[in-house]
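Only one protein chain is missing from this complex, and each of the others stays in its spot.
This part shows chain A:
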Amino acid sequence: MTNDTSGLRLRGITKRFGTFTANDAVDLDVVPGEIHCLLGENGAGKSTLMNVLYGLYQPDGGQILIEGVPQKFTNPKQAMAAGIGMVHQHFMLVEPFTVAENMMLGNEGGFVLDKNAARAKVRELAERYKMPVEPDAVIEELPVGVQQRVEILKALANDAKYLIFDEPTAVLTPQEIDELMAVMQVLRDEGKAIVFITHKLREVRAIADRITVMRRGKIVGHAEPGTSEADLAELMVGRAVDLRIAKSAPAAQDVRLQVRDLKVANAAGGIVVDGVSFDVRGGEILCVAGVQGNGQSELADALIGNIPPLSGTLTLDGVDITRARPAATIGAGMGFVPEDREDDGFVGTFSVAENLVLNRVTQAPFSRGVALDLGAIAANAEKLKDEFDIRTQAVSSPISSLSGGNKQKVILARELSRDLSLLVASQPTRGVDVGAIEFLHRRIVEERDKGTAVLLVSTELDEVEALADRVLVMYRGKVVGVVGPDTPRDVMGLMMAGASHEEAVRAAAEQPTPLVEQVHEAAVHHTEASEGQEGNR
């Protein structure tokens, strides 16, 4: 085996959808024992390339070579047989099934299911790769991080040599990301060849052995693992990007939002916000940080009036809004950027212009009597399109045709085009390109500088660091503490796991080793041990 043919090689892969070229003569080498990062913005063609590799799409040109042998995959089964495993961004797990059932699907053995054999197989894999999962746990009841563990084990189940991780961190919490990184390193050290697709620069720098950057369907460059985030961002976006927007110290003003002893239950009846109290002043950004699912979403929903609180009070500019419905809270000057953009942020089939006035459509100047003033709606849209740099062919195009970043710009433009007393923004940059993040962040800071109180809910520590004037950490529905934005990351991480500020500071001082390395070391020992056993056989 010469160095030229080892591993998995893509040569000149081209994939077109109609007139649109998603992949244009792409070359990529994936070598055992290496983590190869494929970096690029949403829509750069990364996922298309991997779907070609996995047999989900047929390429219009180019070749896939494994150990020098040309391959042709017309379905995923063939790709799997050739040793390719994929960890999908949207997990390919059947939610009401158990872990064991998901693992055996497609490879069940005899006609009558042998669930004991399936359980044993799960335990064996979990043991081998040190990824504990309970074979009888039902997927939909598991935290996302554990679900992903199952997805990884599934990819490993038939001894995949080449593993594709398609944006695996998009749905994970910071701790889960650390853990995933450790797992990926273990797999690399076992000799797996790994493709890691992402647009998050920090992760690339943390783990990549090799970096390839894609833009608009083409490979635009390779980079060394040590390349700075700013350089990587420039390569990815095609222009210089401010990763950390300039922000002045907050001008202290009066309290605008007052939250006292708030208790909120989720749809299933769990008390997810439990006695939360805090204030947000005008001209400051209060970040609510925490691992996903610790009550932040319900807190935001209670503020806008989607969920009536069980108890407690909410006061905005001295007016009680505890039981106000969304129409009333919007009327009181609350702007709201929902966490789930696609479901709650806009009406997909409506035009950009219509979505831009969605919560003001009954008011002047957009309607007169029962009739809409289409001219005013269009003029408003043109103005905001320029102001917010919304990239769309026309404001009359349906919003569903826009990219994630531009959809989010529409939502933010709609909210910021009113006079606000409070802006509640949940995960405003989730799944948004680096270029658009910069813009969205700048607009949020500008709104703060106008004297608006801003409550930002984020699970991304990068975002918290970049924007927050104060950080409120939530854990299991309770406030763990309120700290400054300059709090070290590991302290913040521990607080997000429930430790008080003092405990977190102490623990971080005692144990400075990042989680990644700890797990890594443990796993390396394990690998050596298992290799020893094989030698004895």
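Odds and ends about this structure:
Assume a contact is a pair of C-beta atoms (placed from the backbone, for glycine too) under 8 Å apart; a residue touches a chain by one contact, two chains touch by 3 or more; residues count from 1.
Just so it is clear, contacts and distances are computed from a predicted model.
Going by its UniProt record, the hidden chain of the complex is named "ABC transporter permease" among "ABC transporter permease", "Succinate dehydrogenase flavoprotein subunit", "Peptide/nickel transport system ATP-binding protein" or "Tryptophan synthase beta chain".
Summary of contacts with the chain left out: across A:Ile64, A:Met80 or A:Ile377, the touching residue is A:Met80.
Checked against the full complex, the one of A:Pro96, A:Gly318 or A:Gly484 touching the unshown chain is A:Pro96.
Against the chain not displayed here, chain A makes contact via residues 54, 56, 75-77, 80, 86, 88, 90-97, 101-102, 104-113, 132, 141-143, 145-146, 175-176, 178-179, 265-272, 274, 293-294, 310, 476-477, 490, 493-494, 497-499, 507-508, 511, 514-515, 518-519.
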